[in-house]
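Remarks on the structure that follows.
For this view, one protein chain was removed and the others were kept in their places.
For reference, chains read A and B in written order, and residue numbers begin at 1 within each chain.
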Amino acid sequence: MILIRGGRIIDPASGRDSVADILIDEDRIAQIGDRLRAGDAQVVDATGSIVSPGFIDLHCHLREPGQELSETIETGTAAAAAGGFTAVCCMPNTQPVNDNASVTRSIVERAANCRVRVWPIGAASMGSKGDGLAEIAAMKDAGIVAVSDDGRPVATARLMRQVMEYANALGLPVIDHCEDGSLAAGGAMREGPTSIRLGLPGIPGASESICVGRDVEVAKLSGGRLHIAHLSTRASLEHVREAKNNGLDVTCEVTPHHFTLIDEDVVYDSNYKMNPPLASDDDRDALLEGLADGTVDAIATDHAPHHAASKDVEFEKAPFGITGFETALALGLAELVHSNRISLMRFVGLFTTGPARILKMERKIAEGQPADLTLFSLEHRWTFQVKDSASKSRNSPFDGREFHGAPMATVVGGRVVWQRNVARAARQ
Amino acid sequence: MRVVEKRQLLSAEEIERTLQRLAHEIVEKSGGTSNLALIGVRRRGVPLAERLARTIKGFSRVDVPVGTLDITLYRDDLSTVAAQPVVQSTEISFGVDDQDLVLVDDVLYTGRTARAAMNGLFDLGRPRRVRMCVLVDRGHRELPIEATFVGQTITTSDTEIVEVRLREIDNEERVMLVDRVS
Partner (left out) sequence: MLTELANQGPAHIQVPQRLRHLLEVAPLTTEQISFILDQAKPFQEFQRHPLKKLATLRGKTIALAFFEPSTRTRISFATAAARLGADTMNLQAESSSLKKGESLMDTVWTLEAMRPDAIVIRHAASGAAHFVAQRVDIPVLNAGDGTHEHPTQALLDALTIRDRKGRLEDLNVTIIGDILHSRVARSNIHLLSKFGARFTLCGPPMWVPADLETLAPRVVRMSRIEQALEGADVVMSLRVQTERLHEPPFSADDYVRLYQLTPERLKKAKPDAAVLHPGPIIRGLEIDSTVADGPQSCILEQVSNGLAVRMTLLFQLVSGLGPDAPHPASGTVQ
């Protein structure tokens, strides 16, 4: 039994925003009320913290099987827990690709003893090569929650239609990494004044929006559920906004680095290289608007670890991707809450009910619900040191960044799987 | 570097008289002025060489050519990282082959400048003869170098510095002996 005492509960599903205690029994929330008696429950002092439903990361890379040098399910989930995440959806671009039930099962088994819940995303096509549908039904039985060929776009409109129709019938959303291969080929960063100055091959913003446009049309044609991964441009957002206005089941997520950094921030440091690349100042403004007005449904990290040697090369040669679990919340607080762009309730929704809705799940703080909770502070000041990260990889542009606000504790299935190491008098 | 003056070695008048004497000595010991040329070693050797040439013209009516030589590229003791090495041009408009050259500098000390100057000259050609003329010889040679024409010879210690000020460069005219202050 655990008593979470004195926290400010923010629960988007019910709209609750009040200070109360939560008593957890086994893996469920047993009681919510004022000044609950602890009995022999372990007490977690949540005074001064926000208590929200457990965060869900819709998009991450755990690199297992096959790329364990960069990350394993165990180290990735440890980093996720340190970021306040209670559940993560891992993308299928492992080695081998998660395109069949046996790989899915192996991931689920490896994750069984890990700190946070792992919900795998299965490949849309065999090997994510775009040649034919993957074993989606078998993977669904083995536990996938969505399909995607992430790392690449779903290869053709025709295949996208087939995947959407098939996945929809199985009750799964299709998540697309939107990119036009012919425009993006050879690119290392966003095409623009900065790519010109640095002499780096550019990826035009249109590469993403062309594909988003295609996918929206296919969604209309097929009637399926479309979720746009790591959306990064104004033009892409316009497509999503229009699709929603037309009643299509189209959703999207944005990463913290895309609402924090822009192409002008790029220097010759591969920690600034990711796909989609950091976009223009105007695109970032559009993302912040979309996060405020509800066009953006979720924040997802796209945590993409790469071991040091692979990233420590010339910019053009480096693989795309940065880590993100441990900085996501703090970056969100900085850009969205402390800057008064969105309410705390909505902010919590972007990490909880937003992702949950896309997966057709519930996420709420109520008696009887699974005890998945995220405790975070709006005030705690700390500096992110990448060398102390729980991830195996160190590829983050935020090393040394000072933050105002932090995850404080993560509770999964009634167990405190992570707590911030802060010297504080324990109060019983 | 901070220094304190110990004594004056030459006043402006004394410098002028010394140069007059040196100019006559040079012509005398060269058997005339044919093929004679003066090479001023940057920086202060240059105005000295020009003054010697003017003096020589004054009493012999001969224009002895004057060249300037920058030895930065020939030094064996270039600066450490802190200071910026700066090189200036060498301007010797006449050929040095078969010339009777006199290197002119303000002070002769270890002899390394003279060695570097000779390296510079020999890169340009093959002079018939190279001799040296200095205002002050302060001893402490580290190489087998001698000056044929010397204004004044003095004994100095290692911490002392002979400070030459010439009007063309320093807006004053005197030679002092100074000591380093730590």
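We take it that contacts are C-beta pairs under 8 Å (C-beta built on N, C-alpha and C of every residue); 3 or more make two chains touch, one makes a residue touch a chain.
The structure presented is a predicted model; accordingly, all values stated were derived computationally and were not measured.
J.: For the chain that's not shown, point to the residue among B:V64, B:V162 or B:L177 touching it.
T.: Only one of B:V64, B:V162 or B:L177 touches the chain omitted from view, namely B:V162.
J.: Among A:G186, A:G247 or A:G368, which one touches the chain that has been omitted from the display?
T.: Here the residue in touch with the unshown chain is A:G186.
J.: With the missing chain put back, one of A:I24, A:L200 or A:L226 would touch it. Which one?
T.: Counting the whole complex, the residue in contact with the absent chain is A:L200.
J.: Considering the whole complex, not just the chains shown, which residues of chain A touch the missing one?
T.: 185-186, 191-193, 195-201, 268, 309, 312-317
J.: Counting contacts across the full complex, list the positions on chain B that touch the omitted chain.
T.: Residues in contact with the chain left out: 1-5, 42-44, 70, 73-90, 106-110, 112-113, 116, 119, 122-125, 138, 161-165, 169-170, 178, 181.
The definition used in the following text is that only the chains that are shown with their structure count from here on.
J.: Counting in whole Å, what is the centre-to-centre distance of chain A and chain B, each centre being its mean C-alpha position?
T.: Computed from C-alpha means, the inter-chain centre distance equals 76 Å.
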